[in-house]
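All protein chains but one are shown at their positions in the complex.
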Amino acid sequence: MAMTDDAIAHMDAKVSDEVAISIENMNKWYGTFHVLRDIDLTVYRGERIVICGPSGSGKSTLIRCINALEEHQKGAITVDGTLLSSDIKNIDTIRSEVGMVFQHFNLFPHLTILENCTLAPIWVRKIPKKEAEETAMHFLTKVKIPEQANKYPGQLSGGQQQRVAIARSLCMRPRIMLFDEPTSALDPEMIKEVLDTMIELAEEGMTMLCVTHEMGFARQVANRVIFMDDGQIVEQNEPEEFFMNPKSDRTKLFLSQILGH
Amino acid sequence: MSDTSVAFVRTESIPPSAPPTAESGVIKWVRENLFSSVTNSILTVLSLLAIYYFVFQLVGPWVANGIWDTDSRRECLERLQGETGGCFSVLTQRWHQLIFGRYPLDAYWRPTTAFILMIVAFAPVLFASLPRQLLIVTGLFPFIAYWLIWGGTILSPLSVLVGIILGYVVYSRLVDRSFATGFVGGILVAVAFWMIAGLVLGENPPAILALPEVESRDIGGFMLNMVIGVVCLSLSLPFGIALALGRQSSMPIIKFFSVIFIEFIRGVPLITLLFVASVVLAYFLPPQANFDIIVRVMIMVTLFASAYIAEVIRGGLAALPRGQYEAADSLGLDYAQSMRLIILPQALKISIPGIVNVAVGLFKDTTLVSVISMFDLVGMIRGPIVSTTDWQGIYWELYGFAALLFFVCCYGISQYSQWLERQLQTDHR
Partner (left out) sequence: MTTITDPPQESFRLSMLLNDTRYRSYTLQFIALILICLFFAWLISNALRNPTLQEIGISFAFLGEAANYDINQRPIPYDSQDTHLRASFVGVLNTLIVAFLGCIMATILGVIAGVLRLSNNWIVARLMAIYVEAFRNVPVLIWILIIFSIVSNALPAPRAFRGEDATASMLFDAFAFTNRGIYMPKPIWEPGSMVVVLTFFASIFAIWAYRRYATKLLYDTGRLLPTFWPSIGIFFLPTLIIFFIMGQPISLEYPELKGFNFGGGVQVRGSFIALWLALSIYTGAFIAENVRAGIQAISKGQTEAAASLGLRPNRIMNLVVLPQALRVIIPPLISQYLNLTKNSSLAIAVGYMDVTGTLGGITLNQSGRALECILLLMLFYLTISLAISAVMNVYNNAVKLKER
């Protein structure tokens, strides 16, 4: 939003033919409320997809289903060749392949930053503590806060906490990252530091699914933008086309509301 | 490379459809809520067995075969012929003792009227949507209730009321000058009026609108629990507020005494305070004045309740944002004004659920007076009822009745408190 057109040099990272996530005809109900309707989506390795849409359109629910945080009732989700079922082994495999960053960070307040980052590698990946700490320091350096390693989450600013949350996910060495409105709970001056971290990640070829309203980020980084409304995918296109030439009326309306001011 | 045909536009919207059949209805509910795993299934079966045993084997036949119309337990046993069944006749025979203690039979209408008036008096306090004019009943209630329950001439409660009104008039005149002047002036005027009234009325005031007097020791049963609970809770509110303000105060001496008082009272069991009321307090009161036991108990229970109320209100005061105090100061209000107009109304509002919890606890604790030989509901059961030859050996029916009575009252109050909490939550946003 804040970026001018000149600043946007669209990223040209590689996208391979290998399928990372495939969602076929997926449906989900909350009670009798039909939240997700006939979702079909194929994500290739290295893709950076931005999902946008009005609130309550089901975009968060969609990416939470990929991580099995929510159950879907119909259709199939396949992540890295593993079909998501209620089998706990499958869920474990998928969750260790997929990292997730939440709107409200969800850092563990009783653990230091370093412990936050090493908890899962030690207990899930069974990596020796020393090695896990080295990895954690590597990623904390990458998100530019190695000096905070021994503080507690409550002592950090929102932007810093979100960057720690990203580092915490990266420590599990995921092949896919999901972002659920990672900047919505942040003050304006902190949004940029988190977006910069995400851009850097994209440049390294991480497969990313990102629910966000940061349209500048979408233009610069995404290779595909998906617009959702009423629990269905209404429109998807390359960012340039999507923003310049929206086809659906609902997309036009949404874009005019979000970019209009 | 990625496909170039990413572009996709949905032309027509998918209408919402019903969830798959397995995902709705009773079957799904039962599967998810009762038999979702092996452990859950076992727990469900065990619970159902426990409920079956409790309802159909224990309580069911006991209540169903219950006998309500005999004169003694012996007759009950004869009629039951060894079958399970409750002897509820004790309730029908002795309900008056359980509810009213030894209160004169022909005067039951008096506490009953007082009870109904109490509901009317509490209603506007508990439900903000009722007309504010009802608060007049609330103001007059203590005096009417005293007159109804204890009897005697109406002049004594009336003179107390007039004293308070006079004091309030003086206070509201002087409060503009300063709160302290108004407060002290009001109290002085009220006390002066009471002394004059006492001199004029003398030992035996004229019997205007006089009801037959009832001795304190004849007040008993559940009524005694109600009287102690209501009186002590109402009296403890102002003390509690004062103590809470004292504990939050910046003046070390006042803070010190408040802390000592609160921590002392909260550190000892209520029973020891009741012992004080029954055997020690008389030492410290003027020898010629003869306070009866109910008054001494009320003094101690009030002190007890005020310490707990103070802690609840302190929580409310602490929960107010710092900005409220600063805003009040910056408007040029002095301490009394800022407390009275800004801080306390908000702090009390936050504390209401806590105060209600204290009220429930206090009401339950009124049963402890039976330990110092007062005949409240529990005291009545343990004393005059079970010790008669007619009803010796009856426990379940009586304790069950007492438990039910308290449950209905306390559960009602705590449901009210939860309702209020929800109400306040929406009010605040």
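Going by the order they are written in, the chains are A and B; count residues from 1 in each one.
The rule we apply is simple: contacts are C-beta pairs under 8 Å (C-beta built on N, C-alpha and C of every residue); 3 or more make two chains touch, one makes a residue touch a chain.
Not measured: the values here are computed from a predicted model.
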item: Chains shown that the absent chain touches, full complex; value: A, B
item: Chain not shown: contacting residue from A:Gly53, A:Gly99 or A:Pro239; value: A:Gly99
item: Omitted-chain contact residue, chosen from A:Thr32, A:Gln73 or A:Gln155; value: A:Gln155
item: Contact residue for the chain not shown (choose from B:Leu188, B:Leu209, B:Ile271 or B:Ala327); value: B:Ile271
item: Residues of chain A in contact with the chain not shown; value: 67, 69, 88, 92, 95-96, 98-100, 102, 104, 106-110, 119-120, 122-130, 151-152, 154-155, 165, 168-169, 172
item: Where the missing chain touches chain B, by residue; value: 32-34, 36, 40, 43-44, 47-48, 50-51, 250-254, 257, 263-264, 266-272, 275-276, 279-280, 282-287, 360, 364-365, 367-368, 370-371, 378, 382, 393, 395-396, 399-400, 402-403, 406-407, 410-411, 414
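Quick note on the criterion: only the chains that are shown with their structure count from here on.
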item: Chain centre separation (chain A, chain B; CA means) in Å; value: 53
item: Chain B residues touching chain A - in the complex, by the definition given at the top; value: 1-2, 6-10, 13-14, 16-20, 23-24
item: Contact footprint of chain B on chain A as seen in their complex; value: 15-17, 29, 31-34, 37-38, 44, 47, 73-74, 223-224, 230-238, 241, 247-248
